[in-house]
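Reading through the C-alpha cells given below for one structure.
Missing here is one protein chain; the remaining ones are kept as they sit in the complex.
Labels run A, B and C following the written order; every chain starts at residue 1.
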C-alpha cells in the first residue's frame, strides 16, 4: 500500500530492456551518439515542433532550472504558484541557476488564475531599476495538488504572459498524466498554448532518471548547452539517458504508463467517495488529496499504508480530526493494494 | 578500434543485473532506501573511514564541483594543474558552484610538483583582501595525461597544503586505475595521504553514471546535501545510483574493471614500443599518449581507429610529422582490437 | 515643497567641512588610515559594543546585502516583510550577494508581527533538504511605511528568531530617526534587543553616501571584508567615507539631523490633521503617508509640490478619490515649505 510518491515505484521492463539493448559496443559520449539524435527527433515529432531544441537531463530539478535559467535574467522575477516545485522543493535551485532571480508567488491556490497573474505582473516593475524586473511565467501541470490546467486556462495564462512579453515555462514533471486526462496532443498542451520551454518529465512516470527539456524556440539552445555542462548535467555516457527516453516514446509507452497511474488513482477516488472521504482538491490525474479521520489514518498506518500527510501532525489526540492525505499512484500500483487500502479505510 | 574515451564503452553485465535486481517493488526516494544506506557503509568500509560522509551523484563534474564547493569560499583560489579536468573540461562549473572562486594553475606539467605548489601558494595572499585568498588544493590521479602520483608525492603535496591550512580535493575519476597500478589501499591513496574530499569515480570505469563523493571529515556533510539538492543532483529514484555502486563494490568489481583497462593499455604500450612509437607521458594506467607519424595516423584513421589527437591538427601536409594520439583503453576493449591497431600502425 | 525622499536634500555644512579637513596630505588607502580607525571605535562606543566589527560602505543596498550575505547561506531563506527594501528596492541584490538565497515574505503589514513570524518560520524547513532552509530574520525600522518597532516588539521578534537559532539583521537606513522617536540608546535598539547585524544608515540622514555595517558578533568579520572587496565596495580613498561618518558622530549630529527631520514631519502631521487628512500608517518618524483627495493632490502638484503617490494613479477623473501620498521630510526642509504645502492642501 505504497502511495508516498510516483518516484518510489519500479521502472517497467521496457526500460531495463532498452538499457541492455543500448549497452552494446562503443558509443560517442556526451550525446554525440545516434540514439540521442534519434530521440531528439522523436520528441520533435511527438510535439510537432520541427525547430525545437531537445535536451536530456537526469532529474526534474535540473530540467526545470536549466530551462528557467535559459529564459530568465538575474534581475528578473519568475511568476509561479506558491506551491510550485521550483519554489518549495528545489532548495533554491532556481535562484542558484539563474544567478539570483527572484520568485514571485501568484495567488494562493493550486492553480494560478488569470486575475491573480495579471495583478502580480502589473505589480512588478513599477519601481524602475529598483525592483526586480518581470521575468517568465512558470506553470506546473499536473499541479502539486493533482489538478490540471484545462487548455483554455493554459492558453489564457500564456496569453497574459505573452501580452507582457514574458516567456512561459511549463514544469511537466507529470506532463504525461495531464495529457492522459485531457486527451489532447502534446503540442496542444505546450507550444500551441503558448509554452516556450517545457520540462517533459519521465522519472515520475516510470523512468529511472530521465527528463527532456524542450525549447520550442531554439534561439537560446547553445546557451542551454553551456548551462547544462557547467551545471554538471551533461552525461558522458549519454546513451543511457537516451535509451530510457527512446523506450518511453516507443509505442506511446509514456502515455500508457501515465494512463495506468491515472486509472489507479481513479479507482482509488471511486473507492474513497464510496467511503465518504472528501477531497482537498478535485482529483484529475494520479495524485489524490483525500480527507478522512485521524482514526482512519491510524488504522491505515497500522496496516502498513505509506503516504504523506499534506497538513496536520502525524500524531494527535482527536480521532475525529479530519486529515488530508496525499495519495500518489504510480503506474505499477497493484489494484489489490488499492482495494486493501480502501478496505482498511472503511474499518 | 575504439580508443576515444573510457566513457564510450558498455557497462558490464553485473551493472545491468544490479539495476534489474534493484527494480523490485517500492523504495523510498532521495536516498532514504536501504540499498543506499548499505552502499554508504560499504564505501566507508572500503576506505577504512568509519566517520566519512558518502554521497552519490551521476556525473564526474557534479562530484568534483560539489566537493570543491563544500571546502572552498567564493573569495578563494583553488590550486590545480593547468590540465586539470576542473579547469579545462567543466565549462566553469567550479566557478559556478563555488560562487565565483578562482583557479590558480600550478606549474606546467602533467603532475604538480612540490616546488611549484609551494611557490604558487606563497605567491597568493600577499595582497591582503585585494587578491584571492588561498583555497584548497585539487589534485587528479590518474592525471589527464595518464600518469599517477606515487604515494610519497601525494603525501608531500597534501602535506604542503596542510602546512598552509588548506584542504585537499582529489579528482579520482580514474581513482581505481591508479589504485590498480599502485597496488595500495584506497585509504592510502586518500585520507591517509592527506586527502579530505574525494571524487571516487565509477562512470569512466564501467558504470552508467555513478560517482561517490567521500568527505573524510564529515563536518560539512549537511552543507553538501543542500548543495547537491540545489544543484539538481539529488536523484529521486536514488536506488538506481546505489545499485550501480553496490555492484561496483561487490567482489572488488571496481578494481577488476580498472585492472582490465590498465592491462589493455599495457598491451598497447608494449606493442607501441615494439613499433618504435614514443610517448608524450610515461604510461601508468589506462591512457596512452603515443607519438607516431602523420602517415601512421592516416593509416589508422583509414582503418577505422577512433581516438583524439592531443595536439596538432587532424590533417596536414607532412607525413613525417610526429603527432601525439591520446589512446584510452576501457575495461571492455577486445585484445584483438589492440592488436589490429598495432598492426595497422606498423603499416 | 520637496517631499520626494530623504535622499534628495543637501548635506549639512559639517559634512563639507569634514571632507575639506580630511583632505590634507596623504593617507593610506582602503581604510588603513587613522580617521577610519577612530570612526570604528566611535561607533563601538556609541553602541556600547567593544567587540563589534564596524565597516563603512557608500550605499544602503551595499550595507544591507553585505551584512545579509555574511549571515546567510545560499540554501536558506531570509524572513522579511513584504515591503522590505531588500525585497522591493534592491533589484535582487540580496539574492545576488548571498549566492541565491530566497526571501520569505512574512505577513502583509508594515511591521512583522510575532504570530506571523512564528508561523512563517515554522512553515519552512518541514521538507528536509527539498525546501529552503531557515535563514536570518531581517527587520527594518523605521519601516518603509514610516512606522517603528517599539522596543518590546523588537525584542520579541528577535527572541523568536533566536529561539530557532536564526540571526537577526536590522536595516537601519533610518535607524537614527527611530532612535530619535523612541528616545532609547543605540544599543537598546540593536544588540540589546537581539540584533546581530546592523545597517546603520547615514545617507538618508544627511551624509553624501556613507553607511556603517556593525557586526555585533565579530566572528565573521574577516568574511565580511572579503565580501566587501569582491563586491567592489571597499573604497581606496576610504578617508572620505570616514570623514563623513566622523562628522556624523561628532556632537550627536546623527541624532540632531534625525530629530530635525522627525520634527518637520511632526509639524506636517499636525497640519494634516488640522486639514482633516487621514493617514495610511500612523506617522512615527520622518515619513508621512497622508490620505487626501485627488483635487487636493492636483492643487499641490500645480503648486510645485514633489512627492510620490504610494498607490493609485497620478492622474484620474474623480476629484473626490482619496489618494495616499508619501511625504518624506529631510533634515533641511524649511518649515515655511511645510506651511505652504498645508496652505495649498487646504485650498
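Quick notes
What we mean here is this: a contact is a pair of C-beta atoms (placed from the backbone, for glycine too) under 8 Å apart; a residue touches a chain by one contact, two chains touch by 3 or more.
This is a predicted model, so every value here is computed, not measured.
Touch with the chain omitted from the figure is made, among C:24, C:302 or C:320, by C:24.
Of the candidate positions B:68, B:101 or B:260, contact with the unshown chain belongs to B:101. When the full complex is taken into account, the listed residue touching the unshown chain is C:96, out of C:79, C:96, C:175 or C:224. Residues of subunit A in touch with the missing chain: 30, 73-75, 99-100, 128-130, 133, 223, 225-230, 234.
Within the complete assembly, residues 2, 4-5, 7-11, 16, 19-20, 23-29, 57-62, 64-66, 90-93, 96-97, 203-204, 208-209, 226, 229-237, 240, 306 of subunit C touch the chain that is not shown.
Taking the whole complex into account, subunit B touches the unshown chain at residues 74-77, 88-92, 95-96, 99-103, 127, 129-133.
Assume only the chains that are shown with their structure count from here on.
Averaging Cα atoms per chain gives one point for each, and the point farthest from that of subunit A is the centre of C. Computed from the mean C-alpha positions, the centre of subunit A lies at a distance of 42 Å from the centre of subunit C. One simple way to say how far apart two chains are is to compare their mean CA positions; for subunit B and subunit C this gives 51 Å.
Centre-to-centre separation between subunit A and subunit B, using Cα means, comes to 34 Å.
The residues of subunit B that reach two or more other chains are 226, 229-230, 234, listed in rising order.
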